[in-house]
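A quick write-up on the structure given underneath.
With one protein chain withheld, the remaining protein chains of the complex are depicted in position.
Letters A, B and C name the chains as they come in the text, with residue numbers starting at 1 for each one.
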Amino acid sequence: MTAEISRIEAFADGVFAIAITLLILDIKIPPAGSGSLSRELLSQWPSYLSFLISFAFIGIMWINHHRLFTHIARADDMLLILNLLLLLGVIVVPFPTAVLATHLGEPDQRAALILYNATYVFIAVVFNLLWRYASSGKRRLLANDVDSASVQKISRQYMLGPVFYLVCLGLSWLSAPASLTLSFALACFFALPPHVVASKRK
Amino acid sequence: MTAEISRIEAFADGVFAIAITLLILDIKIPPAGSGSLSRELLSQWPSYLSFLISFAFIGIMWINHHRLFTHIARADDMLLILNLLLLLGVIVVPFPTAVLATHLGEPDQRAALILYNATYVFIAVVFNLLWRYASSGKRRLLANDVDSASVQKISRQYMLGPVFYLVCLGLSWLSAPASLTLSFALACFFALPPHVVASKRK
Amino acid sequence: MTAEISRIEAFADGVFAIAITLLILDIKIPPAGSGSLSRELLSQWPSYLSFLISFAFIGIMWINHHRLFTHIARADDMLLILNLLLLLGVIVVPFPTAVLATHLGEPDQRAALILYNATYVFIAVVFNLLWRYASSGKRRLLANDVDSASVQKISRQYMLGPVFYLVCLGLSWLSAPASLTLSFALACFFALPPHVVASKRK
Partner (left out) sequence: MTAEISRIEAFADGVFAIAITLLILDIKIPPAGSGSLSRELLSQWPSYLSFLISFAFIGIMWINHHRLFTHIARADDMLLILNLLLLLGVIVVPFPTAVLATHLGEPDQRAALILYNATYVFIAVVFNLLWRYASSGKRRLLANDVDSASVQKISRQYMLGPVFYLVCLGLSWLSAPASLTLSFALACFFALPPHVVASKRK
């Protein structure tokens, strides 16, 4: 069974690694002879910004996927499907990232921002479904040494994901900087869950 | 020998993960200033549709590859070659997907659909050959704890693959929506084989 | 030490899997409205041909890399460097493949063919160096259960690689079909070394 989990992780690791690395392909190379290179490079700040937020999002998603699967010891077909849905979200990320990079600061930035945040809401929801499924129903997919308190702490933290990404989505209509700042702050929040990790390691 | 199988799986996982992630590169980024972004994004529905079907196909192919190799315990040169042929099919998928995305709803959609479905027929046939080879001839490549009933159930289910994908291919001449709907339904069918899995887990 | 070898294999598997999958990106998608799609698709035969030969080359290279490392049990810095040089060759393959696909049947096909075959000569030479290094000098990097007869058979087979790929390279000046046919035949030859494998498995 451990072999089964480890192959799921290997496939997921591959998808995360490729999706996060493809992000760099969205950054345009200024052609030679198109004016001052440094000015050209600086004018591409929306590309760097959306690259960095998406990098943080996928990277921290990977850390959380990794944390989750240290608790999961068995797989069934439903878990495979939910994991595939999560990977669907991760694979899609380079697309809204490139759309945002192209349209940030342009008249249509709101539509780009909505697409971007909607992707994150989708991923956060699927992530919750995955964890709920694995940890519920007498927790038959979890490792035996995972205690209930630890499960509840993780559930509580992850539940915040969809809520806050919905706020990000709402902010798309009000203020692009506020929406992007919150999005980046959320990635950082999910990177550092000291008490969850502390309780898990005891 | 387990090391041999696990390296085959690692290479296959890599190819599946990359092919499924490359699918997103086929979706065009509407350039800034080309009109309403939301309208531009919506007009790309053929790209999203072919992306989703191909994603489901490769993802569920991976699940089945994974299931197969939980039964296979030994490798020989012929298995390596058949596995490579299967990966050839998987690697090719982004190409007919992009052709379909470009031509769906255009005068030449039939040719695009034929190419698309022919790829799936090829993969389904190779998948069957791989399983037949591994499970036949005194089943010398299978793990010792795999029972005959389980082998026969898998053989019977997989045999349906080429048949139904041939029907998809035939439908290309009659109706694009029917062909694509059946294709998506097939992916779902191969994702959920409860009795096979149930019998395997006993 | 086994951990060291397995991480080298994991990195190599990743590079092989990506290089072989990137090959599909070189095949152009005919745009909508550019005439009959099926005729457009057929006219791209040089792309399919160079894709298939390169696929066979990288795929069979992977099988051989895999075979080699079932014999190698220890790594040192020189082996890491030689392995990196081999991966350099593998990573480069999509470039001459695309150049060949673009120029086959065009006035400049000879230069494209020379570049293509020169890449294969380079890889075949590095592959030999890697094996020679690992198997020579009291064979300190090989697993203890590898017998000398088996080592010599492998050495003899691999030595043919550079020789025959040099013939392919020479044929570039005389006949493109002959050069490409020999290249494909070589890939098949290296895929099926029954006696080597037979003696290894005893």
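The working rule: a contact is a pair of C-beta atoms (placed from the backbone, for glycine too) under 8 Å apart; a residue touches a chain by one contact, two chains touch by 3 or more.
This structure is a prediction, so every number in the text was calculated from the model and none was measured.
Think of the hidden chain as still there; on chain C it touches residues 3-4, 7-8, 10-11, 14-15, 17-19, 22, 25-26, 76-77, 80-81, 84, 87-88, 91-92, 94-95, 98-99, 102-103, 106-108, 111-112, 115. The chain not shown here touches chain A at positions 9-10, 13-14, 16-18, 20-25, 27, 29-33, 36-38, 41, 55, 59-60, 62-63, 66, 70, 191-194, 197.
By our rule, only the chains that are shown with their structure count from here on.
Copies chain A and chain B of the same chain sequence form an interface built mainly from non-equivalent positions, shared numbers / all numbers used being under half. Chain geometry summary: the mean Cα position of chain A and that of chain C are 36 Å apart.
Chain A and chain B have Cα centroids separated by 26 Å. Residue positions of chain B with contacts to 2 or more other chains are 10, 14, 17-18, 22, 25.
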